[in-house]
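A protein chain is absent from this complex, but the other protein chains hold their places.
Showing subunit A:
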Amino acid sequence: MSRKSVLCKFFAHGACLKGDHCEFSHDWNDPQNNICTFYQQGACAYGSRCRYQHVKVSRSQSSVSNHPQYLQSEPILAGHPSGASSVVTGHASGVTTDSSLSSRSLLPTDKQPWGEMVGQEVISDISHIRERSCNPADRPICSLAATGHCHRGEMCPHIHGDLCPTCGQHRLHPFRPQEREDHFKSCQRSQKHLEALMHSDEIECSVCLERVLSKPKAAERKFGILSECDHPFCISCIMNWRSSSPSSGMDVNSALRACPICRKLSYFVIPSGIWYSSKEEKQEIVDRYKSKLRSIDCKHFDFGNGACPFGTSCFYKHAYRDGRLEEVVLRHLGAEDGQTVIVKNIRLSDFLSNLQIR
């Protein structure tokens, strides 16, 4: 199995630092390497509880495997660096240290690109690496220098990155403009998030009078943003209020669905881990929330088997089993009193009620 056709595990978690230079595939259509390397070697301590597949793969399928230790053991699949490392962390450490030590001693000294993460990776094609290293854009960034000090200094085979003004680390690759740009963006995003979090930390819920982000239960440390006004509440308080049964004379729209402070009517509440400081930020939170819900199938619609009471205003996805989205044709009926009534399906009740359809 070629590496390029195996989905990168780091990419799958949204955290591959190598970008275009990753030797694994960044295409969601490619399968993930889900095979347990410990099972391959003979014994997996997790047994049937292992998250990885317990299958034997013949040696013909493995592309990289001239490491002596691997030769001694059962035939294995090409070591996926990320897969191997995540398996290692989850498994008994005895095996890990053995193999990583021996593999390190055999590794060419100029190829340890991703520090600990790829300690398991077995690279045999030294000439290939040398050739690659000639082009500075192909040389990976030095992770030691990025986080602090690289003792190899000028002798380091890896590129020492430029200083990123936002995170203050040497993480900008001098010869990969795309990667620089990506890092720059993600760094600024996380910086912004951190600032927002600091700002949100101060904010109190007006109902329980507690700081929302310091509530005792982790699940309650969330804001409930009202769509129409900017008063802060924690999600549990505002949902509790909106779902409380109206006492006598209480109107659902003017009392329960209104903001407890300014009494402005809001039709929905958006949960959010952070509070916003500008209109644009609020819109961004709302849009993100809505797009997330749009990807979830509506349980009322139930792939066309059920009827969703929210109809076209539903935030969830209305799609049939074959992936086709629901198409709604709204019919505008002129009522006798001159008003227009919008109906979805023709129901007997349309005719039975005193609504007169022209």
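In this text, a contact is a pair of C-beta atoms (placed from the backbone, for glycine too) under 8 Å apart; a residue touches a chain by one contact, two chains touch by 3 or more; residues count from 1.
Keep this in mind: contacts and distances are computed from a predicted model.
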For the complex's missing chain, which UniProt name, "BING4 C-terminal domain-containing protein", "Elongator complex protein 5", "E2 ubiquitin-conjugating enzyme" or "U6 snRNA-associated Sm-like protein"?
-> "E2 ubiquitin-conjugating enzyme"
Among listed residues A:D30, A:D138, A:D182 or A:E210, the absent chain is touched only by A:E210
Looking at the whole complex, which of A:C237, A:V269 or A:C298 touches the chain that is not displayed?
-> A:C237
Option touching the unshown chain, where A:P260, A:G273 or A:G311 are the choices | A:P260
For subunit A, residues touching the missing partner are 206-210, 231, 237, 240-241, 244, 247-251, 255, 258, 260-261, 263
